[in-house]
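Yeah, one chain of the complex is gone here, protein chain that is, but the others are all in their spots.
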Amino acid sequence: MEQYIIDLLTTGAIVLFGTIGLALFGIFFGLLYKGVDRKLSAHMQGRIGPPIRQPFRDVSKLFVKENIIPENAIPWIFNLAPLAGLIATISILLYIPIGGFEPLLSSKGDLILILYLLIIPSLAMVTGGFSSGSPYATVGAQREMVTMIAYEFPLAIIIIAIAWKLSINLQNTNVFALSTITATPIWNFVGPLGFLGCLVLLFVLVVVTPAELSKIPFDSPEAETELAGGLLAEYSGRNLAMFYLTDGVKTVVMASIIVALFFPFNIWRMIGLDALPAISLEAIPIYTAEIIFFLIKVLLVILFSLTLIRVSVARLKIDQIVYTYWVPLTLLALVGLICIMWDGWTMEGHIINIFGFKIQWSAWPSMFKLLGIP
Amino acid sequence: MNLPTFEFTPALVVAIPLLGAFLTPLVSRINDKLRNIFVIIIMGLTGFFVFLLAYDVLAKGIKVYVFGANTADTIQSLENGLPLLRILFEVDAMSVLMAGISVILGFVAVIYSWSFMKENTGLDKYYTLFLLMIAGMLGMELTGDMFNFFVFLEITSIASCALIAFWTNKGKAVDAAFKYIVISAIGALFILFAVALLYSQYNALNIAVLGSMIQYTFLDKIALILLIVALLMKAGIVPMHMWLPDAYSRAPSSVTVALIGATLASLYGVLRVCFTLYGNSLSNICNNLNINVHSMLGTLLILLAIITIILGVIMALRQINFKRLIAFAAIAELGYMFLGIGTGLTVLGNPELAVYGMTALKGGIFHIINDALDVGLLFLVAGAIYYATRENSLNRMGGLARNLKYTTVFFLIGLLAVSGMPPMNGFASKILIYESTYQLSPILSIIAILCSILLLAVFVKVFYSAFMGPAQPKFKDVKEVPKSMLIAMGIITCIIIFIGLFPQFVINTVVTPAAEALVNFGGEKGFYINEIIESFTLGGV
Amino acid sequence: MSGMSKIVKTISSITFPFVFIYGLYVIAHGHLTPGGGFQGGAIVASGCAMILVAYGSVWTMGKIKEKNLSILESLGGFCFILLAFLGLGFGTGFFNNLFVGNEFLFGETPKFNSVAANFNTAGVIPLMNFAVGLKVIAGLFAIVLVMAYASSIREDEK
Amino acid sequence: MIEVIEGLDTLYLVVLGMLFLSVVMAMIRVILGPTAPDRAVGLDTINTIVIVSMIIFGIAKGSVIYIDVAIVYALLSFISILFIAKYLEGGEF
Amino acid sequence: MILDLDLVQIIHIVLPILIVVASILAVVLKDLLAAAIAVAAMSLLLSLEFYILQAPDVAIAEAGIGACLTTAILIIAIRGTKRMEEDA
Amino acid sequence: MIAFVITTIVCFITYLFLTTGSATADSDILGLWSQYEIIFGVVLSVISGVIARTIFVKESKRMANPAKWFIFLGYLVGPFFIGMAKANFDVAYRVITGKINPGIVRISPDLKTDLGITMLANSITLTPGTLTVDIDENKNDLYIHWINVKKEALEKKPVDCKYICGSFPKWIRRIAE
Amino acid sequence: MIYNIPYIAVAALILIGLYAVVFKRNLIKMVIGITLIESGVNLFLITLGYREGSIAPIYTSSPGGIMALPVPQALTLTSIVIGVAVLALMLSLVIHIYRHYGTLDARKIGGNEE
Amino acid sequence: MSMRNAVAAIFFAIVCVFFVFSALMIHSFGVPDATDMDDRIIGGFDMENNTYYGAQNETGANNVVTSVVFDYRGFDTLGEATILFTAVAGVVLVFRRLKK
Amino acid sequence: MLLFIAILDTFKLLLKTLSTNSGFWNPLVWCSVIVIAFLIVYSIRSFGNKEYKKDNEQVKTFLSGNPEYEKEQMHVKSSNVYWGFTETLKWVYNLLNKMHTGNVSDYVLWFVVTMAIFFILIGVMI
Partner (left out) sequence: MISEIFEIVIYIFLAIGVFFNLLAGIGLLRFPDVYTRLHAGTKCTTFGSIFLIGSVILLGLRMWWNNDADGSILAIHSIVALVAILVTNPTGAHALARAAHRSGVEPYGAVVDDLKGTIKPKAESKPKKKPVKKKKTSTKKEEGK
């Protein structure tokens, strides 16, 4: 019983301090990465670009400005939406491995939860846009919503494919838990076909990321207030700042998820340690190295999935978004999925997989009989 | 806790609403208010007995009530292998779960209709039919006899048909009621035909007895198909769903809430048929060919479920009638339940995947509760909006969040719950389904996740077009709906939040026993009969 | 002005009490001869329908209102369920045939394979027959009456 | 019980068969009948013959109580005919 | 006795055929009143069939409800709507 | 009140008819009925008497007189049955030969009461070649479908009764009026 | 095989009823079809309960011998009453539909609702 | 529309075939497969306990069908009565007078 | 003490994490995270300027200088929301609209079709 109370208290402490720390961490690094991103893309286009601390300045400027609540808006929803988005984004941070360590709440939530929590910021933005009562914001909000529908399909395929692959190899484990996924990288289990599939899935995930973050090609730098940013047309002051922060934190979150899914490599594994050493003075270098390594990985992911795409691609029409995500990208993701599954088929002899239906052999002879196969 | 009434609870649960229904015309002669109070008391009493029964069943296991029996004789006949003559109520955790849902929905709807239906005539008939409908659902869910099941099915469908046609001045409502009654009459007749087929072979009507004797002959399979397809139609699965949006959207909202219960009772029938009546091969794994029946049946159910989810969501996205939209969303939710149940049915015979099958089954059953509450809440909100504005079309609404503050909050919670957003109950059951069906085929869970998000989009659209936007001049005088309606919505909201916050608690106490009851019901040959005898000797009727 | 010719009216009014008493006979002898509450009730209701068709629904509606029929029907159902509850009240069980074997009303038990028709048997069954009979009479006649009346008299609804 | 006269039950069954012939003929009228009243006449005839055949069959089977059914039919078939006639006559019910 | 058996057998063959014929008639006829008459005939023959299948209880119920009240309700409904089935 | 009594008695007699032979070893009345049957018969008759009284007994209580019943019985067995037999052979003849000469004629039998005219109409229906088609509600005239119209009958416009119903009106006047 | 003719008749009744519901457009025809299905099911139940050379399951004045099965008869009684209840409700709805739409054609009422 | 009828006819034919098949597969007319429950209700003599059993003995009614309807399966009858009640309430509800 | 243990047991039961065989979900912990995060975010937000502008030009909807529409036209109609999505899936909707005829016969026909398919798949094959 005492043990139980201690557990309870520990969880409480983790929740309390973890939330505070990760919130600050997320906000800081979100804004920082934003600045880096802008700088990098400017350099790629041959510009100098703003200084890296520009996002911080933007935020503080917004904090100074006063708020406007349009007369067509519904005040309480209008004010609550930015808050909800930021809160939900911060809460995701507790479920993802930051810095190569176990997630803080590793046994309290899993990948599906993260998938859903990722929706909430977008939802908050949509709600805020809708609630502002302006036609422009409405159009922007519904565009955001359609985009969300569109990219969830490939995203779901990726997540399920990875979990399925893991569950084939790791019987009776919590394959959806991020701690499992990071501890056993997917690359360890795949054969050649599966490797190809994983690469395809990675590519799809990278393409999905800008949509998740409402960046180009779903936005346009010239007409921000009419497209992805359009839903924020009526926002100003600290409410807009909240959305700004949300965007930053979400960038970190998305990148960390990609890292966790496909690049969960740690320094300590590379240097041959069996396990991460306990927290002590001697372990500080390793921890620092882990964090730095993690930040670099995140930076690379952001570079590839946001900056490069942003620089090189034009923007899409709304029906093109649905088409793009539901037809080519989904097909691509399905190809990846099927690659991974057939990889599994070769390994598991007694299970037949047609379109992924795992059914016992004994059920099939009659089906064959119907088809005329002896 | 050995209250003397415990042994009669199964009978009382059905008898009290029936008694109330017979008394309502007499009571309503006296006073309208008295009638309303009377009906609420009857529903409350029924609910009390249902929960008493639930407590009993969850604590002690299966509970049997024999109608009109000398108990000793029945025990003797059971022990000697003599045929069962009388009608039995066999109440296990699954039945109790469904009964609880029906009672909650009915109770809420009755409270709701105090203000909602106030301006209509014919209210005494309305309340009578309402109680009859609830009684019918409860009877369907508690009975252990095939023919009795058919009788209660008919009670439910006739009462609901009459209630759908309540607003007879609207042609559409009468039309929907006619469609509903045709569908349910045909379904019920085919069920009766199937019962007769079973009777012709085994000369028994009790589900458990039949279940222990089923041989999987050709006629058995025909009977199985008739039962399953008819019940699926009554449950409203695609492609036999078309009556459902009509009926749901054109009935008064309070009736629609109870109709959800009726639909779920048919779903319960599917479960009983699959797992109990034809369940004796589920536990002795791979013994013969029979396992293929389950495998094939489960696969077919899954396919139908997938079609149901996709079609329901896609159609819902396009609707502009508020209630019709929710009805299509309810169809999609139904698909989730069948996805879980079908996966369970397919996989349970397979030793490797049986664990996942159990999880899927649990998820399906859990989703039954959640769907009933969520969709019920949404329908109540739709009714509240209709009450306040006399408007059903989303195209003509807007800006109502200013006038209907509480309703907006309730709708927001319903929105989050029905689309399975994290802190709400919908997420808890959907995560069970996602994280088990992927074992059978990843595509299943992918489609499930996608459609869940589409559902969110659907309701965000509703949220926007009904509640947000500029204040419309025509809704200037709209006031918040009366208290009784708010109370009704509040009750459901509280339950939703409770389940959302303590999902594992609910699963442990209610859902897992239900799933286990389903799986073990057929069991080995005669297993269930032994249970009955034990409950007699231990429980002491 | 509805209703049929004078001949039909006369014959139906003469036949009506016979149909009625025959229906009651079928109800009362449900436990001895073919018949029972439902059958007898259907017969009586058909007799009432005969009056209805002969005299017209407006005339019949003037004689008996469907409200009263509903009350009667509720009463029948109530009696039936009360008889069912009786077993519960005496501590045996819902729907227990507790009169049989007593020396009370309908308390005798015929010998096995006896072909004699002893009216005083079958316990609670005859009483249930009467309750169901009342219910079926009122119910079926109410259906026919209401439908006939509604299809002949059209009220302006809009 | 019926054995007071030798072979009477068989005879009754033969009679029953002949009555059936009549039923078939009336049925043909119901099928052919150009107008609805013709069909109604056929139905009326079938009614009467069926009542008689019920009594005859009851006797052939030796069960007295079967005649109750025939009485019911005799009383009730009239009513359905009345309804049909009332419809044909025109006017509201 | 052999004759007895055969005759009952013939009845069991003839009556179902008549019932089916009547039911086909009920579906085929365009005149709804005639269809109702056919339903009444079907009900009547069905009642006789029940009777011959040793179910006098059911025969009475079918006679009272099936043949009489069903016809009555059907005809009332036809009066309340219209008599002829529409073409095409 | 008197209507109620008449109806009850009629019902009770019917009930007694129906339950003949219900006597058992320990309880019987006249060797035909058991006591329970009688008690229940009374109760049921009273119920049906209460309900059917206004319908059964319309304008006059003339038929309550038992003498009329015996005349009626005599009428049934005598002229009526003979007429009916004749009718049937007539119809048989026409069925076989197919010779018909139909028409609808009007007669005025000059009967006042409803019961009388009903009885006459039904008798006519069951007797030679005639069938009551319609009735004039005010004058109590009958329209008869006659399968074999005689030429001489058509001379007078309301056709004379004797061609169609013979001595029936006389009997019926004695019974019902 | 000749002895299964009642069963064939049952199948025929049910199928004819189903035919009426699926292929006929008139609502009253559909209702008649449902009545036919119901009759078919009733006939089926009674046919199941019949035993060769049996008597009705009533002891009063019975000549003795084996009895037909009583339970299907009881079920059929229930089924008949249910049938008439459903029929009444359906027909009253049909009357109402006719009042609202002025037609009984199933295609013309309640068309697609967007 | 004729397209619809053609498709319908195909599926209808399949259902027809199965129905007729099952009609042929049932036990032959007049010879039920199993009758133990009904025999128990009809009654007989129990050799072991030297007692009579069956409907006449247990319910006291000569008419076995009635004893099944009202005693053994009395609850069904309650349901049936309820159905009638429901239908009446429904019909009255449908034809009720609407307030102006 | 006994009561305390009972309460604690119930408490434990209530606090349990939902566990499927493949993952977890604990709403209570998430909610507490949310609460704490809310406090943090709210405090961050309260650094900002608290003033609201009311009865101002800026409060009016700005439609690129165009005159403001009526209130009802300002509200985008429900059938026009998600235009992009429905436009992409137009063919699906046409198909589905064809399926939902609103005719009872068709409803029953679907029943027959499903029954036939089930008959073939279960009755014949297995």
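Lettered A, B, C, D, E, F, G, H and I in written order, each chain numbered from 1.
Criterion: contacts are C-beta pairs under 8 Å (C-beta built on N, C-alpha and C of every residue); 3 or more make two chains touch, one makes a residue touch a chain.
Treat the numbers as computed from the prediction; the structure is a model and nothing was measured.
*Asks:* Which chain D residues would touch the chain omitted from the figure, given the whole complex?
*Replies:* Answer for chain D: residues 1-2, 4-5, 8, 11-12, 15, 18-19, 21-26, 28-29, 35-38, 40-42, 44-45, 48-49, 51-52, 55-56, 59, 64-65, 67-68, 70-71, 74-75, 77-78, 81-82, 84-92 touch the chain left out.
*Asks:* Over the whole complex, note the residues of chain C touching the chain we left out.
*Replies:* Given the touch definition above, chain C has residues 4-5, 7-8, 11, 14-15, 18, 154 touching the missing chain.
*Asks:* Tell me where the left-out chain touches chain F, residue by residue.
*Replies:* These residues of chain F touch the chain that is not shown: 14, 17-18, 20-21, 23, 32, 84-85, 87-88, 91-92, 94-95, 98, 100-106, 121-123, 125-126, 129, 131-136, 143, 145, 147, 149, 154, 157.
One rule holds for everything that comes next: only the chains that are shown with their structure count from here on.
*Asks:* Hey, what chains does chain A share as contacts with chain I?
*Replies:* B
*Asks:* Cα centroid separation between chain D and chain I, in whole Å?
*Replies:* The separation of the two C-alpha centroids amounts to 65 Å.
*Asks:* Please work out the Cα centroid separation of chain A and chain F, and write it as a whole number of Å.
*Replies:* Taking the mean C-alpha position of each chain, the two centres sit 95 Å apart.
*Asks:* Two-or-more-chain contact residues of chain D, please, as numbers and ranges.
*Replies:* 65-66, 68-69, 72, 76, 79, 83, 86, 92-93
*Asks:* Using the touch rule from the top of the page, what residues of chain A touch 2 or more other chains?
*Replies:* 71-72, 110, 112-113, 133, 138, 142, 145-146, 149, 163, 167, 172, 176, 366
*Asks:* Sort out for me which residues of chain G touch chain E in the complex.
*Replies:* The touching residues are 2-3, 5-6, 8-9, 12-13, 16-17, 19-20, 24-26, 28-29, 31-33, 35-36, 39, 42-43, 46-47, 49-51, 54-58, 67-68, 73, 76-77, 80-81, 83-84, 87-88, 91-92, 94-95, 98, 103-105.
*Asks:* Which of the residues in chain G come into contact with chain C in the complex?
*Replies:* Touching chain C: residues 56, 58-62, 64, 77, 80-81, 84, 88, 91-92, 95, 99 of chain G.
*Asks:* Within their complex, state which residues of chain B touch chain I.
*Replies:* Contact set of chain B toward chain I: 178-179, 182-183, 186-187, 218, 221-222, 224-226, 228-230, 232-233, 239-240, 242-243, 246, 289, 292-293, 296-297, 300, 311, 314-315, 317-318, 320, 355-356, 359, 363, 393-395, 397-399, 422-423, 427-428, 431-432, 435-436, 438, 457, 461-462, 464-465, 469-474, 500-505, 507-509.
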